[in-house]
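A single protein chain has been removed from this complex, and every other one stays in its place.
First chain written, first letter: the chains are A, B and C, and each begins at residue 1.
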Amino acid sequence: MGYCPNTPDDIRDMLAAIGAASVEELFAPIPAELRAKSFDLPPGMSELELMRLMREKAASCGADVTPFIGGGIYDHFIPAAVDHLASRAEFYTAYTPYQPECAQGTLQALYEYQTTICRLTGLEASNASLYDGGTAVAEAALMSLRITDRHKVILDGSVNPLHREIVTGYLHGLSAQAVDVAPDGCVSDLARLMASIDDETAAVIVQSPNFFGSVQDFRELAQKAHDHEALLIVSCYPIAMGLVASPGEMGADIAVGEGQSLGNHLSFGGPYFGFIATRKRFIRNLPGRIVGETIDHQGRRGFVLTLQAREQHIKRHKATSNICSNQSLCALRGLIFCASLGMKGFEDLARLNYDKAQYAKSVLGAVRGVDLLNCGATFNEFTLALPKDAAEVVQRLLDKGIAAGVPLGQYYPGMERALVVTVTEKRTKDEIDRLAALLEEVLWS
Amino acid sequence: MGYCPNTPDDIRDMLAAIGAASVEELFAPIPAELRAKSFDLPPGMSELELMRLMREKAASCGADVTPFIGGGIYDHFIPAAVDHLASRAEFYTAYTPYQPECAQGTLQALYEYQTTICRLTGLEASNASLYDGGTAVAEAALMSLRITDRHKVILDGSVNPLHREIVTGYLHGLSAQAVDVAPDGCVSDLARLMASIDDETAAVIVQSPNFFGSVQDFRELAQKAHDHEALLIVSCYPIAMGLVASPGEMGADIAVGEGQSLGNHLSFGGPYFGFIATRKRFIRNLPGRIVGETIDHQGRRGFVLTLQAREQHIKRHKATSNICSNQSLCALRGLIFCASLGMKGFEDLARLNYDKAQYAKSVLGAVRGVDLLNCGATFNEFTLALPKDAAEVVQRLLDKGIAAGVPLGQYYPGMERALVVTVTEKRTKDEIDRLAALLEEVLWS
Amino acid sequence: MELIFEKSVSGRTGVRVPLSDVPNAAPLPDELRRREPVRLPEVAELDLVRHYTNLSRRNFSVDTNFYPLGSCTMKYNTKVTENAGALFASCHPMVALLPGGDKLVQGPLSIVYELERQLAEITGMEEVTTQPLAGAHGEMTGIMVIAAYHKARGDEKRKYVIVPDSSHGTNPASAAMAGYEIVTVPTAPYGDMDLDLFRQAMNDEVAAVMLTCPNTLGLFNPHIAEICAIAHEGGALTYYDGANLNAILGKVRPGDVGFDVIHVNLHKTFGTPHGGGGPGSGPIGVRGDLVRFLPTPRVVRREDGSYAVEDHPEGIGRVSDFFGNFAIMARAYAYITMLGREGLVEVSEQAVLNANYIMARLKEEYDLPFDQTCMHECVFSASRQVQNGVHAIDVAKYLIDRGFHPPTVYFPLNVKEAIMIEPTETESKQTMDAFIEVMLEAARLAKEDPERLHEAPVTTPVGRLDETRAARMQQVCCE
Partner (left out) sequence: MELIFEKSVSGRTGVRVPLSDVPNAAPLPDELRRREPVRLPEVAELDLVRHYTNLSRRNFSVDTNFYPLGSCTMKYNTKVTENAGALFASCHPMVALLPGGDKLVQGPLSIVYELERQLAEITGMEEVTTQPLAGAHGEMTGIMVIAAYHKARGDEKRKYVIVPDSSHGTNPASAAMAGYEIVTVPTAPYGDMDLDLFRQAMNDEVAAVMLTCPNTLGLFNPHIAEICAIAHEGGALTYYDGANLNAILGKVRPGDVGFDVIHVNLHKTFGTPHGGGGPGSGPIGVRGDLVRFLPTPRVVRREDGSYAVEDHPEGIGRVSDFFGNFAIMARAYAYITMLGREGLVEVSEQAVLNANYIMARLKEEYDLPFDQTCMHECVFSASRQVQNGVHAIDVAKYLIDRGFHPPTVYFPLNVKEAIMIEPTETESKQTMDAFIEVMLEAARLAKEDPERLHEAPVTTPVGRLDETRAARMQQVCCE
């Protein structure tokens, strides 16, 4: 017996009420020739044995490696309260708040989440979450096509290559054009980006900080895009928003990003959440669910899913997106994370990331033969030029329990000796110093 | 700043309302000469640093040792639901249910707990928990003094020596007499116990299964005690109650025990809980809190703390005990554990313990030079006679990552070569076989 | 209840940020710096905890209420699988993509691999990818695979995808996202997609047919093999929406029937919690000759038994950043492993039994448009109650007052005043009996005291909310 509660007596009584002789009889509508030809799975096990198995697997999950890696996903501190609150059963065992009267918990939390995203990004309207950072960039691209009724998107080469691949796939199906503009070293080639914009352009997509860690000023780019009635889409790293000018400040029309760093565990790739925010006038073009404020007949404030006419369950193939299940619980974690730090704490956290990365720059840049690639200003990532193949160096350092960074060769042919190093607030000075020492050792001994 | 929420503005406003110039002024009632001469503690740290420190400490806590040890505390399976439910904030951040209308959660749960303890022990009235197994035996002894108005307690030597030490301490203060009766090998010396009972005897205290693992029939002992208007107190191991005759069936007047094995983590010694149950006619002599059923003015069923006239906050020095804070949350875990297994599951679990221990007996008893001490019937513990000093053997096996058992020499002089081995349902056949192999190796190579 | 922002007090701090052990760095250039701090709420940890604890208490959920939300499979998710999923919290996915990194993450890679094998066996497909992050994402991925297949064959003319009118809205939306135009086929009086109309709609410009089976009426379509044959004959591929897979575990495998692509909702069928609307997870399975089009990367098992991450050069590329919603997948893997073969078969048998029981008990009082044995869910209509001015929504709101989450209402679209009930296998007869009592009570009240139903709910923190106002105001964040 599995986890089904009904006893043989229950089953007998239920069959009698149905008027069926057996449970098997209920499957009579399935023609015999359609029956499963195989169902070859092992027998089940109890909780105790299951956890024994799962713990074995978790023992080999790389959790003991010191991560100086990012690539969109960051090893940040998560306050204990986040886990405690997000694991309230009333949150995680509920579904989409279709019945608002008995879902005000989820709805108000999502409204607060939307507010948080608007404030982080400096924009006016957020939805209730998307899948992840990569699909968020893709959804933003599609959104720009809808808004402008154009078919060309300019994609900066310093946007996360994993995200670019997803965007390309999404655009491909719609026969829209993605124009790639290669970066200039570690920074966006703003001149070429601007030169690429024309009256066919739906949007320019950039990232801040970019995949190499650089932070740039996109105000002029925004102006140029707007001159052509194109949109500026900025993918941003939310923790950086404590210190770095927001997409809104930069003139972006749509801001997106990977929300993982806001209180979501690394979890080998997910679940995380994507966020998207835009100007209020584009709200009807947002994909996914949106929570809005309203009142009941007694004038009490309440929250509901709103503007559902955009969505697939109403609009079907004319919807702004196919998204249905989103990443609510991860968005809730993001909200609680932000609220637990607060205005000051969030800024302090960003500064700590910045300070630690600047320290790491100085220490790693001082390793014999290692140069900093000129990336301009950076936040908590930066790119090193090594005197040897970065992939080899990383592999040798992995054997010493340290993930030294992401080697760029696999994403940027020609950059085989470049290494993007990430330093979050969780990396201690000792760990940074140790990385420098080991790097020296691996390079020269 | 620590974890206090008030801002400088709040503090200023509050001081104004109070009419004080400073917070320090509020401490003016404390004469200067009484002020602290030192308060030499290090500065605080953040969550991140704290958890780093605590994880370091937890890395050296013996959790990787395979435990074949008990001594009253057992490594049992805990269903995942127990942690999830007992960590509901409404349970663990509440206090004693003094205001029953807003504490029906705790009160009903404790009523269910009391019912569970009554059913486990085969008795009629339980309190809402005591501190632990040892103090529960002591409280039962004191209870027998109150009921009989006598001053002598007969204490079987096969009762857990840690518990006996506590009982002796409690009785000592009250100038009551504890008569120790040495066990006959691994079993209670029933004849001597019976012979010790006289008309001065308040109670006889035995344990089932006893410290050596043996299970005995106490019916005749109960009869003899009752003939002298003395009580029989049985300390029992709750998991064994799935298979072994209950204290009630054996004729006990008071049953007590250590509740840890019911869903409470090992946690280096606590918190656990002690339980106590008795016949209904002795209910007013129970120590500690008791929850009772009642109704409100609309006839709705509800639960309250009852018979409080026994307790220290009412009766002060004439109370049945000084206990105030008990181990509610641990008792709740015990309740949820029992309910999650249910009638059948609880019996199956007990049988599994029994079967595994019987298997271990056969395998370990077959190790060259090792004998089973004649313990009669056992549940999930048994005593081996080794050909060498058991303490040495245990120490050598500890180095191999296995806690082979509790050597008896430190508790029973003369039994230096005896070893009590515990086998719960969590020990696998492979682990048992490995213990046998390693024992052979340690003894002979 | 106030918003967390409304509880903010200037200068109040919550969780402490770690202290710095490095020197302060020179600031960012002015033009790159944020002008003002992010206006996040300034609350103490206690404020935070009390706020979200109390907010959570304003939700119905599976752990607190029976939640027979049709088409959502709101089954109970065991706590042990929740714990299993949490074991991998500290595992950085990028490690797997580093040179030599795969050997450090053998545990999670084995779960990806084994889960894909389990799902392949369960669905009768050749290979599975766990990359899609939700059901709709799986649908889109599946249609992208189908598009790649046609393209690889040089078959460029196909621009239509056929869906029945009873399908989930995600089906047409996903196909549209993948660049197709939609042809909708109506439901026949017997409750399934009209076979004749489907035949008429098929032509050599159709790329795929998307079906949900059992369909959204909870009915098993006995013609699915025939539909597959017709589609294949026309050169189209067939897509199986696995939303309702919970009904047929071990009974039917879409791959055996002739479907080419399937997605499964781990959060519906395989016991992972719904999280207030997500995260889900929507792996897709494909038949043999579509395997090469699956997204990159793939987790493979080497001959020595170890696992590796490989590029999949002919595939459609990446549809999400890494391997999917891994912690959700780990829960599903744990669920499948714990239940095993017998347990999974029991899931479907009991889910179907429970649905038929509710159907049998309620059909005297509620119209049953398709009165036949149902699978895991049954669809009533409140049309009889409408005669007294009581609509499906009124019954739904009354259920809230009585402690039950309402069924899905007004879906599927092809049933007027639809009330779609899916009890799932994890609910007992006793719970269903209590629900049935209240449903019958609602039917009685519809006749005797319809106002009671119109006023519901009265036990919730807010009554029925003005949705029109919300749409008009577009107040989606606080100032």
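Following the convention adopted for this analysis, a residue touches a chain if its C-beta (ideal position, glycine included) is under 8 Å from a C-beta of that chain, and two chains touch if they have at least 3 such contacts.
Keep in mind that what you see is a predicted model, and the values were worked out from it rather than measured.
**Q** Tell me the shown chains the invisible chain touches, ordered by label.
**A** A, B, C
**Q** Out of B:275, B:354 or B:412, which is the one that touches the chain we can't see?
**A** B:354
**Q** One chain is left out of this view; which of C:78, C:296 or C:460 touches it in the full complex?
**A** Looking across C:78, C:296 or C:460, the contact with the absent chain belongs to C:78.
**Q** Of the residues listed, B:179, B:377 or B:443, which one is in contact with the missing chain?
**A** B:377
**Q** Suppose we count only contacts with the excluded chain; which residues of chain C make the list?
**A** 7, 9, 12, 44-47, 49-50, 53-54, 57, 62-65, 76, 78-79, 426-428, 430
**Q** Could I get the residues of chain A that touch the absent chain, sorted low to high?
**A** So the residues of chain A touching the unseen chain are 1, 3-10, 45-49, 79-81, 83-84, 89.
Criterion: only the chains that are shown with their structure count from here on.
**Q** Taking each chain's centre as the mean of its CA atoms, how far is chain A from chain B in angstrom?
**A** Centre separation, chain A to chain B: 48 Å.
**Q** Compute the distance, rounded to whole Å, between the mean C-alpha positions of chain B and chain C.
**A** Distance between chain centres, rounded to whole Å: 46 Å.
**Q** What whole-Å value do you get for the distance between chain A and chain C if each is reduced to the mean of its CA atoms?
**A** The separation of the two C-alpha centroids amounts to 20 Å.
**Q** Multi-chain contacts in chain A: which residues touch at least two other chains?
**A** 47, 51, 77, 79, 84, 89, 425-426
**Q** Got the chain C residues that touch at least 2 other chains?
**A** Residues 12-13, 15-18, 43, 45, 49, 53, 78, 80, 83.
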